[in-house]
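Apart from one protein chain that is not included, each protein chain of the complex appears where it belongs.
Chains: A and B, in written order; residue numbering restarts at 1 for each.
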Amino acid sequence: MSAQFMQYLLTGLTVGAIYALVALGFSIIFNASHVINFAQGEFVMIGGMATVSLTAAGLPYLLAIPLAIAAAALIGLALEKFAVEPARGASVVTLIIITIGASIFLRGLAMVVWDKRFHAAKPFTGDTPIAIAGATILPQSLWVLGVTLAIVLALSWFFGRTLLGKAMLATSHNRLAAQLVGINVRLVLFLSFGLSAALGAVAGILIAPITTTSYDVGVMLGLKGFAAAILGGLGSGVGAVVGGLVLGIVETMSAGYLSSAYKDAIAFVIILVVLFFLPSGLFGRRGGERV
Amino acid sequence: MSLLRVEALSKKFGGVNAVEDLSFEIRPGAVYSIIGPNGAGKTTLLNLLTGVYQPSSGKIVFDGHDLTGRAPYEYASHGIARTFQNLQVFFNMSALENVMVGRYLKERCGLLSALLRAPRLARAERACREEAAELMRYVGLQDYLSTASDAMPYGALKRLEIARALATEPKLMLLDEPAAGLNPTEALELDDLIGRLTGRGVTVVLVEHNMRLVMGVSDHILVLDYGRKLAEGPALAVRSDPKVIEAYLGSDAAHDGSFAPEIASAVAAAVAMHR
Partner (left out) sequence: MLARLASPRTGGLLAFAAAIALLPLVLSNKYFYDIAILVGLNAIVCVGLNLLIGYAGQISLGHAGFFGLGAYGSAILASRFGWPPLAAMLATTAAVAALAFLVGRPILRLKGNYLAMATLGLGIIIFMVITTEDKYTGGPDGIAVVPFSLGGYVLQGERIWYWVVGALLLLAVWLALNLIESPAGRALRALHSSEVGAEVVGINAAEQKVMVFVISAVFAAFAGSLAAHYSGFITPSKVAFLHSIELVTMVVFGGMASIFGAVVGAAVLTTLPQLLAVFEDYEMMVFGAVMMGTMIFLPRGVVPSLARWLARWRT
C-alpha cells in the first residue's frame, strides 16, 4: 500500500469521522420528527467558535469544551421549543424554510457575538505529526477518530440499553404506537434536538484545531454531513457512521487522485446518485406507501 | 367474452402474501361484489386492478389489452375507474372542479393552447363544466353544485368520488367500500345508484362489508380470504357455501348445515327489498 494512499486514507477517515458525527445528528432529529434540520451545521460552528473564544478568554480546555457543548445543546433545545414546535404539522416546505431561517439566524448571531474572521484553535495534545505506515497523522486526528468511536459506542449503549434511548428509538419506528404506550414523544423530540446539537458541537470542537473555524463553517459541514446521512440512509445510526466515513474517504481520494477543484462537489453528486438509484441509502428502511 | 380477466395474480409485501394466485373473470354488464374478512386482500386487489400496485406475478387483461405492470393513468385511459375507501377527494378545489378533473382524459389540451388561452379552450371549459354539473345531478349532488369540497358531508363526498369516476366514461367501475360510514337511508340511495350505473352500461365491481347491500345488488360474488379465492359464483350460491360461512362466522355455523341467523335475515331482507 503506497504511502500516498495511506495518507489519503487517514485524512479521509478523520474528515469522515466529523461527517459521521454531523450525520448522526441529522438522523437522530429525523427519526424523532421527519424534519431535516438545516441548522445542524451551525451547531458544529457554535461548538468550535465557542471553544475558541472561551479558551481565548483564559479557560482551560477541560472547562471550555463542556461549556461549549452545553451552550450548543441549549441552543438546540431552544430551536426546537421556539421554532419547530410551534410549527408542528406544517408542510415539509414550511419546516425546511424554518430550519434554514434558523441556520441563517444563528450564523448572523455568531457574526455579531464573534466576528467574520478565521480562528485557529490549539490542538488538544500538541501538533507533532505521528508516522504510520509511511504516512503522517496529526495527534488531533487521533483524537477525532478516538472520540468519534467512543461517542458511537456510547450512543449505541444509550439507544440499546437505556430506557430513554429505547423510548427515542421506539418513537422513530412508530410515533403513534410510542405515544400509545405512554412515551412522551414531545419530550423525545425536544431531547433529540439537544442531543444532535451536542453531537454537532463535539464535531466542531474536534475539527477546529485542524481546519480553523469561522462563523460560516457550518454551511458546508452541515450539507456534507447531510450527504453522509443520505448515503447511509436517513434515520439509520449505522448508516450515518458508514456514510460519513465513506464520504470522507471518497472525497479525499478523489481530490488526491482526480481533481481537487471539484472536491466539494463530490458530496452533492453523491446526494443525487443515492437519491436517484437508492433513495433509502445503504442502511435505510425500504418502505412502501399504503393507500 | 370477459371484460376483465385476472390470471394467477399475486402481490407480496415483504413476507406477506396480500394476494395469492388469484384468477377470476368479470363479464360486462353485471354487478360483482368482492367480499371477505378484513385483511383478506380486497383493497390490495383493487389497487392492483388500477395500477396503483404492481403485481409480483400474474396477468391482468382488460378489454383484450394486457395491462399488467402499467401505470395507473394507463388503466384509467383504458376505461377502469375507481373510488377509494379512504377518500381521495381533491380538497383544494370545489366539488364541481373535482368532477371536472375526472373529465381530464376526455379533454386533452396541449400545453401551448393552455398557456396561450386559445378560444377553443374557453368553449371546452364551459362544456366540461356543464358535463360535470350533469354528473353531479345524476348522483344526487344537485345541492352542492357551488360548494367547496371541504364543506361537504361524508356521504356526499363518497358520491362525489363516484361522480368523478363516472366522468372518465369508464367501462368498469371499482367501488371500494362505498357504503362504509353511510346510514341506512344513504345505503339505500347507493343501492339505487348502482342499479342506475349498470343501466348506463358500466360494469360495477363492489368491495363491501355491508351484506345487505351486497346481496341486494350483486349478480356475482367473489369471496377472498387471506389473499386467496375462497369462493366465486352467482350471489345466491355463494351465500350458502359452507366455506364462506365458516370464514365469516366460524366452523360451528358451517357444520350446523343451516344458515347463520345474521346471513339468513340479511338475505331475506334483501330479497324482500329487491323484488
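The rule we apply is simple: a residue touches a chain if its C-beta (ideal position, glycine included) is under 8 Å from a C-beta of that chain, and two chains touch if they have at least 3 such contacts.
Predicted, not measured: the structure shown is a model, and the values here were computed from it.
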Inset, instruction - Check each of A:A50, A:I75, A:A102 or A:L138 against the chain that is not shown and name the one that touches it. - result: A:A102
Inset, instruction - Taking the full complex into account, find the residue in B:Y104, B:Y138 or B:Y226 that is in contact with the omitted chain. - result: B:Y104
Legend entry - Hidden partner chain, touching residue among B:I60, B:A95 or B:C128: B:C128
Inset, instruction - Since one chain isn't shown, list which residues of subunit B touch it in the complete complex. - result: 50-52, 71-73, 75-77, 81-82, 84, 88-93, 97, 100-105, 107, 109, 111, 113-117, 121, 124-125, 128, 164-165, 167-168
Inset, instruction - Against the chain that's been left off, what residues of subunit A make contact? List them. - result: 34, 36, 83, 86-87, 90-94, 96-98, 100-109, 111-112, 219, 223, 226-227, 230, 234, 261-262, 264-265, 268-269, 271-272, 275-276, 279, 291
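What we mean here is this: only the chains that are shown with their structure count from here on.
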Legend entry - Distance between chain centroids, defined by C-alpha means - subunit A, subunit B (Å): 49
